[in-house]
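Removed from the display is one protein chain of the complex; every other protein chain stays in position.
As written, the chain order gives the labels A, B and C, with residue 1 at the start of each chain.
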Amino acid sequence: MSLWEYANPVKFLGLSARVQPYLWAAAAICVVVGLTWGFFATPDDYRQGSTVKIIYLHVPAALMAINAWFMMLVTSLIWLIRRHHVSALAAKAAAPVGLTMTLIALVTGAIWGQPMWGTWWAWDPRLTSFLILFLFYLGYIALWEAVEDPDTAADLTSVLCLVGSVFAILSRYAVNFWNQGLHQGTSVPVATGGRTVADVFWYPLLISMVGFGLLFLSLVLYRTGTEIRLRRTRALLARSRKDV
Amino acid sequence: MTLSIQNLAVARGGVPVLGNVSFAIAPGQALILRGPNGAGKTTLLRTIAGLQKPLSGVIEGADETIAYAGHADGLKAMLSVAENLQFWAQVFGHSDIEAALAAYQLGPLIDRLAGTLSAGQKRRLGLARLMVTGRRVWVLDEPTVSLDADAVAMFAAAVTAHLGAGGMALIATHIDLGLNAQTFDITPYRATADTRSGASDEAFL
Amino acid sequence: MPELGKYATEVMAAYGASLLLLAGLVLLTLRKGRRARAELAKIEAQRRG
Partner (left out) sequence: MIALLRRDLMLAFRAGGGFGLGLAFFLIVTVLVPFSVGPQSELLSTIAPGVLWLGALLACLLSLDRLLALDFEDGTLDLLATAPLPLEAALSVKALSHWLTTGLPLVLAAPVLGLMLNLAPSGFMWLIASLALGTPALSVIGTFGAALTVGIKRGGLLMSLLVLPLYVPTLIFGAEAARRGAMGLDPGTPLTLLAGITLGTIALMPFASAAVLRMTLR
């Protein structure tokens, strides 16, 4: 049995209904444990004081903001190549989640920046890149809303996602070139090869990141289900009009 | 080269409207499409012209041979009659617009801006466009809208001349053009449950 | 309650704003999902009935 069978909307609904309770529970546990641990049980940083606690929100949200776009890119490609409806609808479902994650990353970044850099907003390359990502999410969602025919909307948004990805990467380099920023180096070890945060901060951060990831997954599965039901409603209505 | 359609199924906005449509048009022949409003004539014609993909079925002999004329004429109000026609002639790699002007008696209007023409005159210009494409198959959607009796006669003459030169025509129309042509009623071909496969929203049913 | 020191406002604001955004997202998602379910159920009932 191939994975593509779950590209059938009805099969997908069945599977997603089975795994969703566990996912939601795991997501809730991880988010609550990670954030509570981070908020109540970690020491202050000797330089940053208690503001270091913002990391448990900021880093996972930023990570998911990028991952969500990456997931949309992959599902858009699958839609364009294999034309599986679930794939296109999953991309549509993920966009608002990614948008919210981007917003959280931006807001927490601004609040963190205030005491650290002495300003709410600095045109730091990373913050700026996230702002641009935010604009891409807005445009993507607006395009989905604006096109009436769902298949055309899926086609157009998929191409926008592809082209947008290229330009997002270009923007990232352009922004780096434009302003070497204030931002501290990356705190996530996979990116640098060596960990830059101490263990006391790292474990709650890890749990938080897993939690945000699971939360993202649960939300996307649920929202994809919603989109499938909306499409089914639309299809049934169209048929009943024709049959009368 | 014959234009042949086999088992064609077409959809409008993801919903199948016609299925199992088959016909063929040989050089020198015309086919008149008939059917009530909303039956799918326009969708069928746009599919044959290559503007949208069929759900299923085969269209043969349509590559680079079709000149399509839909509800809109593609005229620019700020260009003159001659400029409009010349533009389309050049796009299709030709330059001679005299025959087309003569066939629709557009000679006296040649320097008028298309925006100042009456609806019927615009339509005549839109139909004259077909003659400058040099394409062998004319696919026409309600070509006689806003034409008066004289203009309809001009159109019928132009189609007859086109057929006489080995051309083909597929015309959706309600009026009798006086052409020696077969008619094809699409009403019985309305999409039914078993011809619906391939519709884009089928997966959701 | 942990001792947040002089940055208490910032930390609380960050947690407050983030949790609010997350809660809003989850609520909107659930509301839209419920509506879609209800509408589909209605139409499926009509088709059968």
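Here is the rule we go by: contacts are C-beta pairs under 8 Å (C-beta built on N, C-alpha and C of every residue); 3 or more make two chains touch, one makes a residue touch a chain.
Given the structure is predicted, the values throughout are model-derived calculations rather than measurements.
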Touch list for the missing chain, restricted to displayed chains, reads A, B
Just to verify: which one of A:A146, A:V200 or A:L237 makes contact with the chain not shown? A:A146
In the whole complex, of A:W69, A:W112 or A:F136, the residue touching the missing chain would be A:F136
Residue by residue, what part of chain B touches the chain that was omitted? 49-53, 64, 66-68, 70-76, 78-79, 83, 86-88, 90-93, 129, 133
By the contact criterion defined above, which parts of chain A meet the unshown chain? Give residue numbers in ascending order. 132, 135-136, 138-139, 142-143, 146-147, 152, 155-156, 159-160, 162-164, 167, 170-171, 173-175, 177-178
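To be clear about the criterion, only the chains that are shown with their structure count from here on.
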Between chain B and chain C, what's the gap in Å when you average each chain's C-alpha atoms? 53
Footprint of chain A on chain B - complex, ascending: 13-15, 191, 200-205
State the interface residues of chain A toward chain B in the complex, per the touch definition above. 8-9, 85, 149-151, 228, 231-232, 234-236, 238-239, 242
Complex contact set, residues of chain C against chain A: 2-8, 10-11, 13-15, 17-18, 21-22, 24-26, 28-30, 32-33, 36-37, 39-40, 43-44, 46-47
